[in-house]
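Omission of a single protein chain aside, the complex is shown with its protein chains in their original locations.
This part shows chain A:
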Amino acid sequence: MEQANPLRPDGESKGGVLAHLERLETQVSRSHKQSEELQSVQAQEGALGTKIHKLRRLRDELRAAVRHRRASVKACIANVEPNQTVEINEQEALEEKLENVKAILQAYHFTGLSGKLTSRGVCVCISTAFEGNLLDSYFVDLVIQKPLRIHHHSVPVFIPLEEIAAKYLQTNIQHFLFSLCEYLNAYSGRKYQADRLQSDFAALLTGPLQRNPLCNLLSFTYKLDPGGQSFPFCARLLYKDLTATLPTDVTVTCQGVEVLSTSWEEQRASHETLFCTKPLHQVFASFTRKGEKLDMSLVS
């Protein structure tokens, strides 16, 4: 700034003092302004600064809270997991047991005599078998009332169910069931033998197999060597015991021959014994094996 020189000439010094005053005035107003600006800026700075502090504090708090939560959740999970696995294990164990029991109940019918409780009583299932082959199943639905009665059943009409029921149903139900089992198993066995004869050994039969519903009378003609010269045999099997699978009476005759030679007579007698002692299809199986043996001997 120019220093005011009082020793300047008047013209210059007049302008000089007023100008000087003016200059000082503007300087003051400028510095006022500047200081005001400075103050407001400073105030703003201060406010912002406090805000920053606040936010920083908040941020730290939140971070701490998050950390805390995470830690506590982890602790929670660590506590809860063992409980849940225990529940799951128990449930699985129960389900497994249930499946087991259901499977046992289903498998029970392999024992031949099984049953299921119904709303009225019990439905008994008799599963028949012969020589290890599982055959048909028959049902008897019993109503448990004062006179025990049969509601309905699937037993074939020629099995004497009414007779057996009249004898044993009211007094000894066990005997009733076992007796019925006997009849049904024997019937199934006889039927199985007759069916096997018809299907597997049709080549040895020279005529149709005559049978009746109970399969207790079988009549057929057969030849040991189907194409050969031998005479056909006529067999008549009677099963008078309905609880047995082997015949009670067997007659084997030779068709068309009055008197048999001794060898044929021996064969006829041996066949009679065979039919009496072994199941029908096994006898015929042995016939086919013998036939094969004979062939082999002829060849050699």
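Assume contacts are C-beta pairs under 8 Å (C-beta built on N, C-alpha and C of every residue); 3 or more make two chains touch, one makes a residue touch a chain; residues count from 1.
Simple rule for what comes next: contacts and distances are computed from a predicted model.
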In UniProt, out of "Trans-2,3-enoyl-CoA reductase-like", "CENPN isoform 4", "GPI-anchor transamidase" or "Aminotransferase class V domain-containing protein", the chain dropped from the view is recorded as "CENPN isoform 4"
Of A:Cys125, A:Leu148, A:Ile173 or A:Ala285, the residue touching the omitted chain is A:Cys125
Only one of A:Lys116, A:His175 or A:Arg289 touches the unshown chain, namely A:Lys116
Answer key for A:Gln42, A:Asn212 or A:Ser230 versus the chain not shown reads A:Asn212
Even though one chain is not shown, chain A touches it at residues 102, 105-106, 108-109, 114, 116, 118-120, 123, 125, 139, 141, 152-154, 157-158, 210, 212-214, 216-217, 219, 238-242
